[in-house]
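Quick one: the structure is below, questions incoming.
What you see is the complex with one protein chain gone and the rest in place.
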Amino acid sequence: MARLRPGAVVLGLVVAAALAFPFVMRAEGDAYYLSFASRILIYALAATSLNLVLGYGGMISFGHAAFVGTGAYVSSILLAEGVASAWIGWPAAIAASALAALAIGAVSLRTRGVYFIMITLAFAQMTYFLVNSMKAYGGDEGLTLPARARVGGGIDLDDAQTFYYVALAALAAALVALHRLAHSRFGRVIRAIRENETRAEAIGFPVYRYKLVCFVIAGAAAGLAGALLASHGKYVNPSVLHWTQSGSLMVMVIIGGVGSLWGGALGATALLGLEDLVANHRVAWVAALLPNYPQHAGLAVGLVLLAVVLFAPQGIAGLLARRPR
Amino acid sequence: MTAPLLAAIELRKRFGGVPASDGVSLTVSPGEIHALIGPNGAGKTTLIAQLAGALRPDSGRIELAGRDITALGPSGRVRLGLARSYQVTTLFGALGVLDNLALAVQARSGSSMSFWRPAAREKALYEQAAAIVARIGLAGRESVAAAHLAHGEQRTLEVGLALATRPRLLLLDEPMAGMGPEESARMLALIQQLREAEPALSVLLIEHDLDAVFRLADRISVLVSGRVLATGTPAEIRADAQVRKAYLGEESA
Partner (left out) sequence: MSGILILEQALNGLQFGLMLFLLAAGLTLVFGIMDMINLAHGSLYMLGAFLAATFVSLTGSFALGVLLAVPATAALGMLLEMSLLRRLYARDHLSQVLATFALILVFNEAVRIVWGTDLPLAAPEALSGPVELFPGMLYSSYRLLIIAVGAAAAGLLYYLVAKTRIGMRVRAGASNREMALAMGADIPRLFTVVFGIAAGLCAVAGALLGPILAVQVGMGENILIVAFVVIVIGGIGSVRGALVGSLIVGMVDTIGRAFLPIAFGAFLPPQLASAAGPATASVLVYLLMAVILTLRPQGLFPARG
């Protein structure tokens, strides 16, 4: 009988739990958590796409929300204009985000270090302001959508359970793709560039080109997350492009484990879970200190993040990896 | 006389008010070991950086086998056969020796815009990398992370990485930097072996160890204050009065 590695067993359990989740929720009659879980899956996808650029590629891009937002807005605008099919809307969102990543990356990647961080930040703000001024599509009030995108073939996205599985499939596809990418020739080059960019160039890899391709791939995946996000809430507004959203994505990646396959997923679960915990589950002794503490969830997030950066920089994945096998 | 493999023509480079390269011209012939010596601050590393493409000269030209490469970046030059090792060790520290070399082999073996197939399955890459490991004398250290190697081993890997790109011309920036006498002797032997195994391989070598330089080099150029003071065979250089005054006289071993 073949011996099962502990990692494979854990993976199997996680997959099984993820697949069974909606049925458990249906049994409990709880619609809120099913929707919440879908939201976690979407953010897990977005955070995973950032992890590619940040964790594997070593590019500290503070503007990733721009690509999530581009995907969200392109798919929303199409839906608002009557193009209901996801088969058009979602590829369009992915293409638009990839293009945005190409444009922003082409300029930003010519810079290094601190400049790069600030430029990506500034460009993301630029897209925020641009979208904010699009009065035709809601401006700063946002855009409400008539319905979720249509997939056809019996798959009805308006059904919460179906949507959950579609989001799960998207995340699963992204994780598989990331895994293969990391071990491919391209992945090796990207990781070598992160390790020592000068050396990578000096053995013959045109570094700028590889970084740009990596950036675009990540942008495209972020675009898909954006499209899913827009359909999920049937609403989109410019705040999805705000740089603090980029910050949230980075927080997810660092908490989950930068550069590890599950970092994005773990981080999204942790951050959104923490926010939900603070907002919805009253803890008596904290309430005694601070009566309306749920409104100050940001404080908890900030403190947790500080703790992680100072004491556990490898995030949850790093903590898990340190446990003796 | 055969056409030079590498020609640097009137290279000039200023940093602020200081001319690091003040009209440097030199050539490297196919199959020769050409050493570049000079006091600290003479501009040797700046010159290597310009030759390798890491630094753009303010004016002047660089030609490789007759082709103007002045505007070409480092990775482009590597593809044309010009490889460099660094004075300050520049390796993929977290990766093992074999993985370091495999990357260099991968760079010259087809496109790396391949996103799905696992690279670990490419036997050819690793076989070639293993051959280089043996050739540079690091057999048995394949899986040691580069950052954990002894200093001498790291300098050897530096040269190995440049070698793995199958260059026509090697630019070695102080390969023996920080090495004790035993390690230096090994590096010396390695460079000699390289030349014996590949007579067509050219080497431009910066080195402070004058003993090694006079033993190895076919020709020596002396760089002082950003200019080539003299170029010639070891015997000629040793005899040159200007060189003795400017450099050899004040050299502290």
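Note that the chains are named A and B in the order they appear, and that numbering of residues resets to 1 at the start of each chain.
Basically, a contact is a pair of C-beta atoms (placed from the backbone, for glycine too) under 8 Å apart; a residue touches a chain by one contact, two chains touch by 3 or more.
All values reported here derive from a predicted model rather than from experimental measurement.
J.: Going by the stated contact criterion, tell me the shown chains that border the hidden chain.
T.: A
J.: Tell me which of A:Ala20, A:Ala279 or A:Leu299 is the one touching the absent chain.
T.: Selected residue, touching the omitted chain: A:Leu299.
J.: Touching the absent chain in the whole complex: find that residue among A:Ala18, A:Ala84 or A:Ile117.
T.: A:Ile117
J.: Just checking the interface: what residues of chain A touch the absent partner chain?
T.: These residues of chain A touch the chain that is not shown: 54, 60, 62, 107, 110-111, 113-115, 117-119, 121-123, 125-126, 129-130, 132-136, 243-244, 247, 250-251, 254, 258, 290, 295-296, 298-299, 301-303, 305-306, 308-310, 313.
Basically, only the chains that are shown with their structure count from here on.
J.: Averaging only over C-alpha atoms, locate the centres of chain A and chain B and give their separation in whole Å.
T.: So the centroids are 44 Å from each other.
J.: Within their complex, state which residues of chain A touch chain B.
T.: 180-181, 183-189, 192, 195-196, 198-207, 210, 213
J.: For a test of understanding, state which residues of chain B touch chain A in their complex under the given definition.
T.: The contact residues of chain B facing chain A are 52, 54, 73-76, 78-79, 83-84, 86, 90-95, 103-104, 106-108, 111-120, 122, 161-162, 164-165.
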